[in-house]
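With one protein chain withheld, the remaining protein chains of the complex are depicted in position.
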Amino acid sequence: MAQRIYLISTGGTIEKVYSETTGTVKNVDFKLDRYLQSLRLPDLEIDAVRLMNKDSLEMTDADRDLVLATVRAKLVGIPAPFVITHGTDTMVETGLHLKANLSDLPAPIILTGAMTPLGFERSDGLQNLTESLIAARILQPGVWLVMHNEVFPIDRVRKDRERAVFVSLDGTGPGAANS
Amino acid sequence: MAQRIYLISTGGTIEKVYSETTGTVKNVDFKLDRYLQSLRLPDLEIDAVRLMNKDSLEMTDADRDLVLATVRAKLVGIPAPFVITHGTDTMVETGLHLKANLSDLPAPIILTGAMTPLGFERSDGLQNLTESLIAARILQPGVWLVMHNEVFPIDRVRKDRERAVFVSLDGTGPGAANS
Amino acid sequence: MAQRIYLISTGGTIEKVYSETTGTVKNVDFKLDRYLQSLRLPDLEIDAVRLMNKDSLEMTDADRDLVLATVRAKLVGIPAPFVITHGTDTMVETGLHLKANLSDLPAPIILTGAMTPLGFERSDGLQNLTESLIAARILQPGVWLVMHNEVFPIDRVRKDRERAVFVSLDGTGPGAANS
Partner (left out) sequence: MAQRIYLISTGGTIEKVYSETTGTVKNVDFKLDRYLQSLRLPDLEIDAVRLMNKDSLEMTDADRDLVLATVRAKLVGIPAPFVITHGTDTMVETGLHLKANLSDLPAPIILTGAMTPLGFERSDGLQNLTESLIAARILQPGVWLVMHNEVFPIDRVRKDRERAVFVSLDGTGPGAANS
């Protein structure tokens, strides 16, 4: 039986698209699916929830509660790992909200996103998605942020906006799980 | 300080290139580097060893001994995870050789490869490389095979040639680490 | 009313695919369509004929007669330009056969192909296809070979196998139409 995973998309840069009429980059369409199709996932059963499609700077407390409620509802059913795609600016905030309100998790919850939208030159989107989907099979229960070949416990990470990377809070580098 | 990883390349389909003069696909050039450059690895220090560039059906016992000796030599120095790129046909054989001859591993050893060469349409090469590089940071010490969003202990996996996938020996699906 | 074009595919490297079971590159599936979809052709009506899917070294006199008969049949109907995708090794031979047996052409016939299959890293296939489709709208009636930003009258060109390029017979460079 294939491994089940819950994939909750909330928007963020990873799903932004370029508009030819306005020349801007916005959250309009869900586009993870197109890129998931380029991956080989013979043993994965993805239960996808398209929750919202927002720039994470526009996410409200109500939005974060909705993410939490969605996770809770799935956990009542069949326990399985979660990958949540999210804008990077408030990804940690949402992750901390989940951590503060969920206990005895049976599986890991992974937040991920991208600095450049999926499908744009030099995008990190597919890398982060690929990493999160396999980390979901390996990591212990807990709330994690996975991007750029790094795995951070959600309460030990912050975004370094100028360098467009996430860094460990304790300044000693990434909180890789086995180091 | 960045996470160190040893990346040992031995050839296999993942590094095959198309020859315009012969119209065939062969192991000639090392090409992992070009694809690694498309990944964001801000906290990874890759110590790359280009050991050989062979179709894995042509690998000899001496070749497998050389892989083993290379791993041993690195372990004597600075312990760190290994990712070994390898042809899929005898990847398990090489992995079992490592497992049988190494004990008290301080870090995981991951074998990976591809069904279609890196950079060819529908290639699984970059996916497998991305997965292996992050699995190397998370998995427990041991010898693993990582491909297609699956993680197998090396002694519980075989290649299903007709379907071009790896499957669990016990027939119950992939040996995902946390399931 | 959109510009009509006849697109006759005969195989050749441009349509070769990689087989995961054999590790070889062969003419099996027609795949031009997938790549044509990546082009914007708002004013083009493509009448596609999948005639055969052969390595051009295996094309026989009967095959070349079939290409000729197909062109003739279309010309009896609605006159329009032709793009013929073809293996590079005998592309000139087929082109000369068309030129020798067709007179008073109402539109150009363009032969094109690729040195590396469509969708493989560093492929020239989409470039050559793109060039041929626009050259078909501009060139005068006649039989032409279009590849690598060059336009050759079919009776003034040969393949330079070692360099994997086409060169002008007269040694003075490509027979670009307006130079």
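Residue numbering begins at 1 within each chain, and the chains themselves are lettered A, B and C in the order written.
Just so it is clear, a contact is a pair of C-beta atoms (placed from the backbone, for glycine too) under 8 Å apart; a residue touches a chain by one contact, two chains touch by 3 or more.
Keep in mind the model is a prediction, meaning the values are calculated, not measured.
Trainee: Where does the absent chain touch, in terms of which shown chains it meets?
Mentor: Computed over the complete complex, the missing chain touches A, C.
Trainee: Decide which residue listed in C:Val28, C:Ile138 or C:Leu169 touches the omitted chain of the complex.
Mentor: C:Ile138
Trainee: By the contact definition given up top, give the residues of chain C that touch the hidden chain.
Mentor: Its contact residues with the unshown chain are 1-3, 38-44, 81, 107-108, 115, 122, 124, 127, 130-131, 133-135, 137-140, 146, 148-151, 163, 165, 172-174, 176-179.
Trainee: If the hidden chain were put back, which residues of chain A would touch it?
Mentor: 13, 16, 18, 20-21, 23-25, 55, 115-122, 161-162, 164
Simple rule for what comes next: only the chains that are shown with their structure count from here on.
Trainee: Have a look at which chains touch which and call the overall pattern line, ring, star, complete or other.
Mentor: Basically the chains just string along in a line.
Trainee: By raw count of C-beta pairs in contact, what's the busiest chain pair here?
Mentor: Ranked by C-beta contact count, first place goes to A-B.
Trainee: Quick check: superposing chain B onto chain C on C-alpha atoms, how many degrees is the rotation, to the nearest 5?
Mentor: Superposing the C-alpha atoms of chain B on chain C needs a rotation of 180 degrees.
Trainee: Have a look at where chain A meets chain B and say same if over half of the interface residue numbers show up on both copies, different if under half do.
Mentor: Same-residue interface.
Trainee: What is the distance in Å between the mean C-alpha positions of chain B and chain C?
Mentor: 40
Trainee: So how far apart, in whole Å, are chain A and chain B when each is placed at the average of its C-alpha atoms?
Mentor: 26
Trainee: Could you check chain C for residues that touch two or more other chains and list them?
Mentor: Residues of chain C never touch two or more of the other chains.
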